[in-house]
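Omission of a single protein chain aside, the complex is shown with its protein chains in their original locations.
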Amino acid sequence: MVNENARQSIYFVLFRVAAFFSVIILLFVLLYVVKEGISVINIKFLTSMWSHRDITQGGIFPAIVGTVLLAIGVSIISIPLGICTAIYLNEYAKENLLTRTIKLAIRNLAGVPSIIYGIFGMAFFVLFLNLGGSLIAASLTLGCMTLPWIITASEEALKSVPYSFREGSYALGATKWETVRKNVLPHSFSGMMTGSILGISRAMGETAPIIMVGATFFMGYLPTSPFDKFMALPYHLYILATQHSSPSASEYAMGTALVLIALIFMLNLGIFILRYNLRKRKEW
Amino acid sequence: MKYIYLIIVLLLVVLTAGCINKNRITGEVAKDIKYIEIKGSDTLLQLVSNMAEAYSSIDSSAKISVTGGGSGGGIAALINDQADIADASREIKSTEIKQANDNGIDVLGFIIARDMVSVTVNENNPVSELTMEQIGKIYKGEITNWKELGGKDQEITLYGRQSSSGTYSFFMEHVLKGDYSTKMRNMDGNQAIIDAVRQDESGIGYVGIGYLVDENGNQVSGINVLKVAKDKDSEYISPLDKEKLPDYTISRPLYQYFANKPVKDSALYNFLTFELSMQGKEIVTKSGFDDITSTDNAHNEELLGKI
Partner (left out) sequence: MQNYRKQNEGIIEIFFLSVSVIALLILVSIFLFLFITGIKAFTQISLSDFFLGTVWNPTAYGEPTWGILSLIIGTLMVAIGSLIIAIPLGLASAIYLSEIARPEIREIVKPAIEMIAGIPSVVLGLIGLLLLSPLIANIFGLSSGLNALTACIIVAIMVLPTIISISEDVLTSLPKDFREASLALGATKWQMIRMTLLPAGLSGIVAAIMLGLGRAVGETMAVLMVAGNSIAMPTSFFDPIRPMTANIAIEINEVVKGSLHYESLFAIGLVLFVMTFAVNLISDIIIERQVRKYKW
């Protein structure tokens, strides 16, 4: 018995170490990026156009704009689509072959490598539909990639609404749609929104799919139409890290990484706060 | 009955998809087109971005975007009708010309600068000069240890570019005249090679000289540039030696290819003219490349003159 206790203590210590090790990795990554990148962050860096001849004079403003526009584009395409699909699957779908196939498709889409979405986007949106490398082609490509995550998150949100809500509504004579619209959606909305925004923040960090559908390294102008090419933070950072010859390039790469991570984390933090506030208002 | 709605929705989706057909705007179509999309060689990425930036300050209505991806990528984009100018650090292949013609595109080429491809080693490597043949053998994997060349007893680590790079193709055709050793590490770009050689005492890498100098014109630290000789009896010349440049053997013209003929006074035409002007040439030398020869110049002007 004493042996068992001793063994348990050892294992538990190991497990504790393991868990905290994971947290340490996170902290380390964040701190490293901050340490290496903070020196280049200043107002000029964040708000000026990219200057290639002397990167100490230029800024990553167009890359920030590109990433934000991309996030908006992806949201427009995948959030409505994702939520509607989740509503169908959770509220309307009957147990038949079509439903099972759709569910299978969604689970598998989530596992497809991002580069496959990239080549698909290139072959389909850029070449076949002749959209060219553009914001809209990239939004569609990343939209396809984000769709399964949004559907899954929205489904979870819908499932969390107790069935009794629906029963009460039906008992009063409401149709299915009225029930969904007035009783289920309002309560699941926060969950759906947070899940969706989480998916969008992941899309913002993707590099491989956007390289072949419209991201550029240098553009002297800001994109004004969905058919324009664009700069984006992840691609910009990748090129700075591997191809730029200026000795301060890796510093700037870190700075760009810092901005990207900051954007993503701000988004996540916002969701966190939103979720907390909306949860407080729940009545059950 | 209900499923008819489904079919209608699907049909609508397909129809809208088919209608979206943005025509690629090349210089030929209209005079007031201000968009120029440049794609291609990473060796040229710096130079062309500098050109684009300088040109935009003169003509603020011009909208130029520059992307890398390798010479192969640029030419492929030109053929796929996805770019207006393809930067290439190698000559276009006959198979590519054929593919272009099959797509209805007539490819024209400009020589924008001359580049010396340098061979670099770590600063702690005692080897300082090699012949073309030795370099070729190293990259083919036939010479594997530095001691065979009078250096330390260390296995040589090969760094090179990826197959989409013009520098990769040029080096293979011109120096190796054979296939690269499969052990060569295919790096993402010129800068990646320099960083790698800097960290690796037994490393060797090839980069365009534009990457050897920083923005102030000083050679970057941590690496040594090898002197190269055509053969054992010729002189060993460094690519940084301005006077002996014409005799440096690993030199190549850098091209810009474009499709069909740009209309005179279109943004594309004006940009190309700018690149050939005094200002353009200044940018070429500041970016670390060499000015084009007079024969190159004559070729370019003839091309422009025909437009």
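A and B are the chain letters, set down in written order, and residue numbers restart from 1 in every chain.
Just so we're on the same page, a residue touches a chain if its C-beta (ideal position, glycine included) is under 8 Å from a C-beta of that chain, and two chains touch if they have at least 3 such contacts.
Nothing here was measured: the structure is a model prediction, and the numbers come from that model.
Per the touch definition above, the residue from A:Val33, A:Ile60, A:Ile79 or A:Val161 contacting the chain not shown is A:Val33.
The chain omitted from view is touched by exactly one of A:Cys84, A:Leu172 or A:Ile273, namely A:Cys84. Of B:Asp106, B:Asp179 or B:Glu301, it is B:Asp179 that touches the chain left out of the display. Taking the whole complex into account, chain A touches the unshown chain at residues 4-5, 7-8, 11-12, 14-23, 25-26, 29, 32-33, 36, 81, 84-85, 87-89, 92-93, 101-102, 104-120, 122-124, 127, 144, 147-148, 151, 175-178, 201-202, 204-208, 211-212, 234, 237-238, 241-242, 250, 253-254, 257, 260-261, 264-265, 268, 272. With the whole complex as reference, residues 2-3, 5-6, 9-10, 13, 69-73, 75-76, 79-80, 96, 99, 154-155, 157, 162-164, 169, 172-173, 176-179, 181-188, 196, 199-203 of chain B touch the missing chain.
One rule holds in what follows: only the chains that are shown with their structure count from here on.
Chain B meets chain A in the complex at residues 17-18, 20-24, 37, 42, 45-46, 49-50, 52-54, 56, 62-69, 80, 82, 187-192, 194, 210-211, 214-215, 220, 286.
In the complex of the two chains, the chain A residues touching chain B come out as 51-54, 126-127, 129-134, 211, 215-221, 227, 229, 239, 242-247, 249.
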